[in-house]
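Every protein chain except one is present and positioned as in the full complex.
What follows is chain A.
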């Protein structure tokens, strides 16, 4: 059999996340996520898959995930690329402009732990070196379904400790 061209994140992610979020005491108000993307020093591969996420047939509109370029309207800071010295300050400023509750998702091996660039002089390492990270989505780059699954896991984990209701998410206008 061929490998699945686009495998998703396993369900266990949700449980781990729920524990992390409960521990951090953060809770989202609604059931939608507005995502602000920051490229901290990527090769552009992760951005290609982000663009693919935006056009997935059953992706964004059903899940209630939207992208925004306004940090004040964002719930999630999605960081791609290895954290370079040169972009660290801009990434931190973007997070500072976001109102709580706010979450940081590190997407791609570079953002997870520095990836192949780990230890290079002009880089600091993974996103955790510059921001508090709530969720890691591994892959070089992660596939669109892995990205969606990661973001959905954030929504579900966030809902889990409060009340388990059937998920009905209206897309944001």
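We take it that a residue touches a chain if its C-beta (ideal position, glycine included) is under 8 Å from a C-beta of that chain, and two chains touch if they have at least 3 such contacts; residues count from 1.
Criterion: contacts and distances are computed from a predicted model.
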If you look up the hidden chain in UniProt, what protein name do you find among "ABC transporter permease", "High-affinity zinc uptake system membrane protein ZnuB", "(2Fe-2S)-binding protein" or "Nickel-dependent hydrogenase large subunit"? "Nickel-dependent hydrogenase large subunit"
Against the hidden chain, chain A presents residues 2-3, 5-6, 37-52, 54-57, 67-69, 81-82, 84-91, 94, 115-117, 120-124, 140-141, 143-144
